[in-house]
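For reference, the structure I am asking about is given below.
A single protein chain has been removed from this complex, and every other one stays in its place.
Now for chain A:
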Amino acid sequence: MSKPRYSDHSATRLDMPSSYMDKQFARESDSTQLALQKSTTLYVGNLSFYTTEEQIMELFSKCGEVKRIVMGLDRFTRTPCGFCFVEYYTREDALDCMKYINQTKLDERIIRTDLDPGFKDGRQYGRGRSGGQVRDEFRDDFDPGRGGYGRRVDR
């Protein structure tokens, strides 16, 4: 039987890269695309600034042995700024993590995981002008886990 044009699963698969990743990497080279298909690394977002590597390890090793965790740091202060990369030894564990851990809570925050083409040096730093993540600069709410109010440096 030939491969059908459409996914014929009876429900959406949760172990796919998010539309954000799709957009981010749609114009990238084939090698990046391939990396995304084979990658064992996940981007993890919406962490509290205070969540430790040990806590992340405790939750993420429920899906398999974790090879390494790279904490996302503020570019200037070198303190955690609410994201990290988790690398597994196998692709299967990474996909299971998308299915079972994504959108559940860690440190009482709903975290977001996404398949990532792989960690490269430099990506551990926030890309916002304040040094942290960009999303924290466009926030109006008070989020005690992420340094209070958003930090709009341009004001």
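Everything below uses one rule, namely that a residue touches a chain if its C-beta (ideal position, glycine included) is under 8 Å from a C-beta of that chain, and two chains touch if they have at least 3 such contacts; residues count from 1.
Everything that follows uses one rule, which is that contacts and distances are computed from a predicted model.
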Between "GPI transamidase component PIG-S", "MIF4G like-domain-containing protein", "Proteasome subunit alpha type" or "Rabphilin", which matches the UniProt record of the unshown chain? "MIF4G like-domain-containing protein"
Missing-chain contact among A:Val44, A:Cys63 or A:Leu115 belongs to A:Cys63
Residue list for chain A contacting the dropped chain reads 1-2, 4-6, 8-15, 50, 52-55, 57-59, 62-64, 68-71, 96, 99-101, 104-108
